[in-house]
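The structure is given below, and queries will be raised subsequently.
Note that one protein chain is taken out, while the other chains of the complex remain in position.
Coming up: chain A.
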Amino acid sequence: MSDALLTVRDLVVEFPTRKGILTAVDRVSFEIGRGEVLGVVGESGAGKSMTGSAIIGLIEPPGHIAGGSIELAGERIDNLPLEAMRKVRGKRIGMVFQDPLTSLNPLYTIAEQLIETIRTHLKLSERDARARAIGLLDEVGIPAASRRIDDYPHQFSGGMRQRVVIALALCAEPELVIADEPTTALDVSVQSQIIDVLKNMCAEHGSSVMLITHDMGVIAEAADRVAVMYAGRLAEIGPVRDVIQDARHPYTKGLMGSIPTLMHDSDRLTQIPGSMPRLTDIPPGCAFSPRCPKAFDRCFAEQPSCKAHEDREVACLLYDEGARP
């Protein structure tokens, strides 16, 4: 894919600690095409949010990018100086976080926050910026936007706040929006509204989306392709429908089986024994090998890399020709 908007290659994020170096993201590679929605799923601690933070250059020290490269439209952004990165952030990459209350400043009205952001990135007069802000609020579905724009964040409900955050993320027409668990703090009926808003807004404005969530249902609904992460590594990446219906990696298979669905009756859910290893003791070889029902001797010694397999990439030795026992 030469038309990729974002190319992440062999990204490594490390945290030096007293007990040694923790690898939170371990050689992760993927691409996001223009206008594409890439879902990133995994359980807590899988490194999904860390990957997102690495892309926008917001990893908390002492954590740092220890290897690999991140390219936005062919330009490397992982080694930009702080000031240059600040211009990319917000202008070219928009962000939507989980908790809309913490991403909005409670002391400023929505108007002040939107106008400030718009004028930071675009050369617009105060009045034009305000008109643009009202237009955006209208688009994300806030009723009576021209009146409500002068309200403070606490005067909005959770769902409405998240709409404001989406407007804020999109106000400079970014090429990429990183949405980190955008619906996790919301109720189901509101959650579906927000997914729709996010999807439609990004489609209309031509932004690509990296949608980070632990909820496979949200991914199924919104994403074009999905990347499954496990213990800081990529397990599988491919078109959403294929990954859900015909998972290849044993972890993805287990994960899909363990999600109860609305459509089918099942007496027992598939369960994966054990739990994800802590970053301090990731087993040698494949990180999933101790829990994998199909693991064989090589899995415990050799770390599989993501290899193309038909329509997707899988990091599993079972699919490595000639490696099978």
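FYI, contacts are C-beta pairs under 8 Å (C-beta built on N, C-alpha and C of every residue); 3 or more make two chains touch, one makes a residue touch a chain; residues count from 1.
Quick note on the criterion: contacts and distances are computed from a predicted model.
Chemist: One chain is missing here; what is its name in UniProt, given the choices "ATP-binding cassette domain-containing protein", "Sarcosine oxidase subunit alpha family protein", "Aminomethyltransferase family protein" or "Glutamyl-tRNA(Gln) amidotransferase subunit A"?
Modeler: Of "ATP-binding cassette domain-containing protein", "Sarcosine oxidase subunit alpha family protein", "Aminomethyltransferase family protein" or "Glutamyl-tRNA(Gln) amidotransferase subunit A", the absent chain's UniProt record names it "ATP-binding cassette domain-containing protein".
Chemist: Using the touch definition from the top, which of A:D99, A:E116, A:D215 or A:D320 touches the missing chain?
Modeler: A:D215
Chemist: With the missing chain put back, one of A:L101, A:V190 or A:L279 would touch it. Which one?
Modeler: A:V190
Chemist: Check each of A:I272, A:C299 or A:L318 against the chain that is not shown and name the one that touches it.
Modeler: If we include the chain that is not displayed, A:I272 is the one touching it.
Chemist: On chain A, what residues meet the omitted chain?
Modeler: With respect to the unshown chain, the touching residues of chain A are 43-44, 157, 159-160, 187-193, 195-196, 214-218, 220-222, 240-241, 244, 254-263, 265-273, 275-276.
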